[in-house]
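The structure appears right after this line, and notes come after that.
Note that this complex is displayed minus one protein chain, with the remaining chains in position.
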Amino acid sequence: MSSAWEAVIGLEIHVQLNTQTKMFCGCPVGFGGEPNTRVCPVCLGHPGTLPVINEKAVEYATRIALALDCRIAGHTLFHRKNYFYPDLPKGYQISQYDLPLGDPGHLEVQMDGGSPFSVGITRVHMEEDAGKLVHTGGASGRIDGADYSLVDFNRGGTPLVEIVTEPDLSSPERARVFLTQLRSLIEHLGVSDVNMEEGSLRCDANVSVRRHGEALGVKTELKNMNSFRFLQRGLESEIVRQIELLESGETVEQATVHFDPQTGQISTLRSKEEAHDYRYFPEPDLVSIELDEAYVEKVRRDLPELPAARKERLAHDYGIPMEDAQILSVNRPLGDYFERVACEFGDAKLAANWVTGDFAAYLNAEDLEVGESRVGPDGMVELLELVADGTLSGKMAKKVFTIMISSDSSAAEIVEEEGLGQISDEGALEEMVVEIIAANPEAVEEFGQGRSKILGFFVGQAMKKTKGQANPQLVNELFRRHLQRSL
Amino acid sequence: MDVYELDAFRCRELLAGGEISVRELTQVFLDRVEERDADVRAFLAVNGEEALAQAADVDSRPLSERTSWEGIPVGLKDVLCVKGRETTAGSRMLEGYHPPYDATAVSKLREAGLISLGRLNMDEFAMGSSTENSAFFPTHNPWDLMRVPGGSSGGSAASVSAGEVPWSLGTDTGGSIRQPASLCGVVGLKPTYGAVSRHGLIAFASSLDQVGPITRNVRDAAALLGMIQGKDPLDSTSVGFNEPIREPTTVDLSGRRFGIIKEFIGAACEPGVRRVFNLAVSAIEALGGECEEVSLPSTERGLSAYYIIAPAEASSNLARFDGVRYGMRTEGALDLMDMYKRTRSEGFGAEVKRRIMIGTHVLSAGYYDAYYGQAQRTRTLIIRDFEKAFTDYDVLISPTSPTIAFKLGERVEDPLAMYQADLCTNPVSLAGLPGLSLPAGFSEGMPVGVQLVAPHFADQELLEVGFALERELDVSTKPDGEEVAP
Partner (left out) sequence: MISREEVMHVAELARLHVEDDEVPRLQEELSRIMEYVQRLSELELEEVPPTTRAAPLKNVFRRDEVKSCLSQENAVSNAPAAKDGQFLVPRIG
């Protein structure tokens, strides 16, 4: 994207809660299974049935809202969102409208190798999921061209939390990173499996473009992206499409668009002739929810440690730099890894350096989760101990690490095998030092003239000769001593 | 045996005294249905065989092992889901629909051992005041077969009035228990909103619907209410009563103050109805009660507010009838949209469609605040008017219906004229208050009911007052032509 344009992206995220039962009835929540076996008259929308609110869903939704720094509304209620679709058994979805559970909040996001930025959360609210519609017959299995459709209501009624962000995301990459960290946060809360493939985390995006300084452009909606990568790619493609349209003098039409990950193509679904008129009104079959301070505080107290708190604790208790603490608090598994290493190893600063540096870079490059890493905390500790006791220089340790991540050998084994141990035998080094001094009289001369920087040259020679294994501090000290003597 | 002497308490006495078996008792009523229902047409379906089988089962157990009301026949308005039994809500849309569960009120009666004789006719989806909107056929008033029984619980009221069942369950949204009770000369009670569970009551207007008894007398109404009331975990809006409903015993009304709702005895009221109402006022005074006019100005807007709120909620409640999961589906639809539209147009009658359209309109973008919002605010004013009145009066009274039963076909083409039938009952529903209608006398040979209204959850008080008044008024409830009160 050329720098003349900027993107404005907002996300609408649906999180399926992992309560035992559905939002408004006692059917079990689950994934898969024979169709229409986790249903009852209520979630099938039979005449005469009534919803009853799942107290656990309210608690879980409150957790999410608190973790996103939202104010919990003291008075919240459900509304009916009326429209017709076969996967909607009552002909309306029980959702929330103008009195949502969570009022504006925000989430701090950490970019790799960048400074953190804040994404505003507009609202957090509760609603029920629809059933699953499968389009059959026809060529593509998509809606157009299907002969008929089949409906399975197992999923219908599952509790959902909808999170809407402000349009604060200025790039597809940021959107992806935000979603990744949001997912991690929610997983940490223990309220959802947040699995995009299974549909327990869903994301739609609203995206528009504009030239710097201009008013907001027309936004389109990118729906149902079921992986983080597709989200990013989809947004990238849509932004390109919009820019191309605008640059050629055309306009962007408000529409829902679909991104095909196979072809990389964006297709515009039939622009709706009119926006849905959902005719929201308060759900008369339910009464209002009044959550008092005591309730909110209890939920807050029972929350697991949130990133902001963890950041402070890591910085304070371990004495590590704030930037490192930030990274480690946002990525919970990474933070856990760090704490294990730091506790065993002792030098937290060094540990933080390594974990947020080389270790994180490796995970990133190989696209791995912390848990999938070849180097566990113990392995890392071993490596760091070798640095601490002088066996390895920092530089050599990096080299050892690169071997560790592509083999199953431990640090000690690699050092042994490759003979990469740092040479700290003063006697052996001294011999070499003397040799090098003798071979470089001009450099000696420079030193004699007070240009002590030339030491670097000498140390460099020693490192070259020892293939980097010489203990640099020791070598440095030896050169200094001998050169001084020769003055 | 004169079937008119068989109110529920009397039936119970006969059974307890061993004078008649449950089977015999059931047969008496089934015979009566056979005799009268070809004319009255209160029943959509009679399940005689099943009822007799149930009766025989009860008979097989000794009296000492039976519960209090076991073996008494009852009629159920076809809007209450009965598991495995066809339940239509008076509509073609649900022809052949067999609910997979029982309404809570139904299962409570089942537990109490009552024997359902069948499904009672009603205005389609409870929308109407004459039972002429039934998709199947209209019910006739037992006092004059050319006239309507009222609605929407027309079948429930007519069946009790004709002696086909000792008592029945109806439902009331804007007057649908009280108004037919008044027109048919029987007792009808709409309990406080929330007293009886709505689980299994096919919804019309969620914030107004209530299940209630239609009976021959007030004592029976109390007993039936006692059986069905209670907080239900399956209905978030249900509350139940703090104490069980007791058999009413009050005979004296001294010290009680009665407010005559001025807005309900105005021009819309037929002179004959006024005259009978005044008899009720005199009766109250004879018992020591004080009667005074009181004005509840907001109630004049009651019908307007109701005909916004009720259709709005109904338009949403009836959206589930789409041909997908149960009920009717049109034949040969080309695609989904076609299926939706044809199914709903074929399955719903004219009045239902009208109300769905009104409801959809008042909720739609740009209109919500002007209509629905305004109606809900009017509702608040009505509630406040009643609250204020109850600081001065114990019970409020009015005629139940501004007119006697009108002729079949008279108002069917004129929805607005039909809506006027609920003038006196509507605002009580909007306020969620309990309302009792009991027979006060006759005008032009047709029954006229008086409506009593009490504060929220004062249903016991309502029944007590009703009991005393009923005794004093002593009106015949037999439509056979005998003993018409002066």
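For reference, chains read A and B in written order, and residue numbers begin at 1 within each chain.
We take it that a residue touches a chain if its C-beta (ideal position, glycine included) is under 8 Å from a C-beta of that chain, and two chains touch if they have at least 3 such contacts.
As the structure is a prediction and not an experimental result, all values here were calculated from the model.
**Student:** Using the touch definition up top, pick the residue from B:68, B:249 or B:380 that touches the left-out chain.
**Tutor:** B:380
**Student:** Quick one: which of B:8, B:58, B:148 or B:208 touches the chain that's been left out?
**Tutor:** Of the listed residues, the one touching the omitted chain is B:208.
**Student:** Taking the entire complex into account, which one of A:13, A:58, A:299 or A:314 touches the absent chain?
**Tutor:** Per the contact definition at the top, the residue touching the missing chain is A:58.
**Student:** Taking the full complex into account, what residues of subunit A touch the chain not shown?
**Tutor:** Against the left-out chain, subunit A lists 19-21, 25-28, 34-41, 44, 52-58, 84, 86, 134-135, 137-138, 143-144, 146-153, 277, 279, 281-282, 284, 286-290.
**Student:** Touching the absent chain: which residues on subunit B qualify?
**Tutor:** Considering the whole complex, subunit B reaches the absent chain at 97-98, 100, 193-194, 207-208, 233, 236-239, 301, 303-305, 307-308, 315, 319, 322-329, 333-342, 344-345, 348, 353-354, 356-358, 360-362, 364, 370-371, 373-381, 383, 415-416, 419, 430-432, 456.
Methods note: only the chains that are shown with their structure count from here on.
**Student:** Approximately how many whole Å separate the CA-defined centres of subunit A and subunit B?
**Tutor:** Whole-Å distance between the two chain centres: 59.
**Student:** Per the contact definition, I'd like the list of subunit A residues that touch subunit B in the complex.
**Tutor:** 41, 44-53, 80, 82, 84, 86, 89-92, 149, 151, 277, 279-281, 284-287
**Student:** Applying the document's contact rule, which stretches of subunit B touch subunit A when the two form their complex?
**Tutor:** Residue list for subunit B touching subunit A: 80-81, 87, 89, 94, 97, 99-101, 103, 198-203, 205-207, 233-237, 312-313, 315-316, 318-322, 324-326, 336, 340, 360, 363-365, 368, 372.
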